[in-house]
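With one protein chain held back, the other chains of the complex are shown just where they sit.
Letters A and B mark the chains as written, and numbering starts fresh at 1 in each.
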Amino acid sequence: MTINRRDFLRAGLVGTAAAVVGAPPAEARDNKTVPEHAIGLLYDSTLCIGCKACMSACKTANDLPLDDTTGTGLWDTPHDLSGKTFTVIKLYQDGASKYKDQVIDGFAHIKRQCLHCADPSCVSACPVQAMQKRPEDGVVTYNPDACIGCRYCVAACPFKVPQFQYDTAFPKIAKCELCKQRLADGKIPACAQSCPTGATLFGAYNALSAEIERRKAMVPGQANIFPRRTVDSGDTHERASAEYTPQVYGQSELGGTQVRYLAGVPFDKFGLPVGLPERSYAAQSETLQHSLYGGLYAPGVVLAGLIGAAWHGSKDHHDDEDGGPHHG
Amino acid sequence: MYDDSRTPLETDVEMRFGVPRRDFLKFCAAIAATLGLPKGAEAEVAAALAKKERPPVIWLHHQECTGCTESLLRAEHPTLENLILDIVSLEYHETLFAAAGHQAETVRKASQEKNKGKYLLVVEGAIPTKDDGIYCKIGGQTSLELTREVAANAAAVVAIGSCASWGGMPSTPPNPTGSTGVGEALGRKDVLTIPGCPPNPYNFLATVVHFLTFGKLPALDDKNRPLFAYGRLVHENCERRAHFDAGRFALEFGDEGHRQGWCLYKLGCKGPETHANCPVVLFGDVGMQSWPVGTGHPCIGCTEQGIGFAKPIHALADLKNQRPPVGYPKVGDDQGNGATLGAVAAVSAVVGAAAGAAAVLTKNIKQSEDGKE
Partner (left out) sequence: MAKAKHRALGGTLVTPVTLGLAVLIGLAVFLLAKRFIFGLGSVTNISNGYTWGIWVVWDVVIATGFACGGYAMALVTYILNKGEYHHLVRPALTASLFGYTLGGLSVLIDLGRYWNFWHILSPAYANTGSVMFEVAACISLYIVVLWIEFSPTFLEHFGKSKALLNKVMFVFIGLGVLLPSMHQSSLGSLIIVMGWHIHPLWQTTLVPLLFLLTAVCMGFAVVILEATLAAVGFKRDITGELPMLAKLGKIILMILSVFLALRFGDIIVRGAFGSIFTSGWRSLAFLVETGLFAAPIWMLWKPENRSRLSVLFPAALHMLTGAVLYRIDAFLIAYDPGPGWHYFPSVSELLVTLGVIALEVLAYIVFVRIFPILPGHPADVRS
């Protein structure tokens, strides 16, 4: 019996190890893809003038309080995304900070907000489905009524987006939900609505893809038409296009995001992670989890073996207890 | 209260300028303020202005609309025209001359000779340089020749208006006459410019008064504009700035936002990239909002080379003053709380105590083991 149990355990451990080391391809969970009718934003750093109108409009639209980091109580001065701030314009600067969109002696703006991943880590991480990706348009939403405040989403997000409120007894996670309340009213997100240059542009994911292609084909320095608010709003302005870096941030990072960035300086200058794999971390994690625990088959089999072994063990153990000090 | 409007004009200054002394001093104080001079400087200004010697001024016109002169004449500030005509001795000015033709030219030449090295040359209008400058001639001389001749012996050259400053409107592409500003046409870098279309008369006046008072030109920026007038962006002092900061923009002329007086940035306002004191000094002495943005029209950037007459009026401005170190969170700013002395001490104490206890315990166990053996 002992040998059988040992063999069984050995097999179990080897099986577990095998599942851990290399999950069979059939079980691998692929990246989730952008939904067919996905919506999104395009943020073009070269168009951004840093006026922070988006930050101001976001606070109004989402009823967010002042994020005062200066202690004066006068100004909204978030250092970063925070429990009170869904979007923030941050600054890259180098040396004399004279030239826009230049790496050396230049400066450039970046709009930080939820990128609405195609396959979000936060949705995968959340134990209670408080983070969800809407199937119809791909907006990553947050439901405080479900949330337990474990902050796994905060730790897991590759872009450091979900923010927890550390200064209140009844905290929530703060995160851009693409103004879902405005979308429900047929409006567009407040940041895109308020952006004076169209640096933040709202639209269908596919329409934005076409717009990205159009911009990348522009000759730097030549006058071009740039839409504002939405791709097809008809509200446009003309200006010389800048020289874009080749990377479109969010095009393929971790399976892609529905908010994408164009910029004139490399994205690592903005403190964003670059060189990310195309396979999402959610897919990696869930592949492992499903291989080990999918349908609870493996744990079920192991449990049966353990209970069997324990039954024998405890029989010996009872024998012990009743019959004397001899161990089995 | 003492009403000085009927006070007989008695003093020399009063007689000369045709204003009561009190008004004269008010004017001096206002000029000193425009120049950004410290308190007490108005006395110096008054002393300079009250001198009997008036510096001669020769005023040339080239490719222009005379808007600069008109603006100067229409300034409603009390007796401005008197002052400008009485402070200086205007030797030659085509618009204001009673004389004409050869008579006028003779006066100019005589004055040049007589006041060699002492007179001030003011140029209004761009100078055509293409085809030997034949596109603008005065008294048989091209603008270029005339300006060269007069500038040669001038104490200082002042370019008034955008045309004289860098070419302005006449130099707009395709620029068929090869128009350019005075400095470039003369190949001189010391030409003071008062750009604007038209420039604010007080900026010119204050510059002249500065010259009279201190015997030198005021501090200039890299485009030779007096810093007291062009040191700041229109955007910085704009009365609608709060709307910009709050993200409230007029989207088209006559819409709700426009009627509410919201920011005109989206209509192409060049305030954010144009250096001028328009929102502070205003125009026409009629009080609040008497400047383009105040009336609901976006700034066209007329004082800024490369913006005014170059960039389309509806095109969006680049933000010059949004550069660092204006309040932006920087990429990679320090955040979170690092180690404090207390916390490190606490951790060290606990870890140290545990390690010490473990060491002592091990030693004791070893001793008791050895004792048994």
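Details
By our rule, contacts are C-beta pairs under 8 Å (C-beta built on N, C-alpha and C of every residue); 3 or more make two chains touch, one makes a residue touch a chain.
Just so you know, these numbers come straight off a predicted model, no measurement behind them.
Seen in the complete assembly, the chain not on display touches A, B. Here the missing chain is touched by one residue of A:Thr46, A:Ser82 or A:Thr200, and it is A:Ser82.
Annotation: of B:Ala47, B:Ala99, B:Ala152 or B:Ala358, B:Ala358 touches the absent chain (contact as defined above).
The chain not displayed touches chain A at residues 2, 5-6, 9, 16-17, 20-21, 80-83, 121, 124-129, 144-152, 154-156, 158, 160, 163-172, 254, 271, 273, 276, 281-282, 284-286, 288-290, 292-293, 299, 302-303, 306-318, 320-321, 324-325, 327-328.
Although one chain is hidden here, its contacts on chain B can still be listed: residues 331-340, 342-344, 346-347, 350, 358, 361-362, 364-366, 369.
Keep this in mind: only the chains that are shown with their structure count from here on.
Averaged C-alpha coordinates put the centre of chain A at 48 Å from the centre of chain B.
Partner chain A is touched in their complex by these residues of chain B: 244-247, 249, 251, 265-266, 268, 272, 312, 314-319, 322-324, 327-333, 335.
For chain A in complex with chain B, the residues that touch the partner chain are 49-54, 56-57, 75, 77-80, 88-93, 97-98, 100, 107, 109-110, 194, 196-197, 228, 235, 237-239, 269-271.
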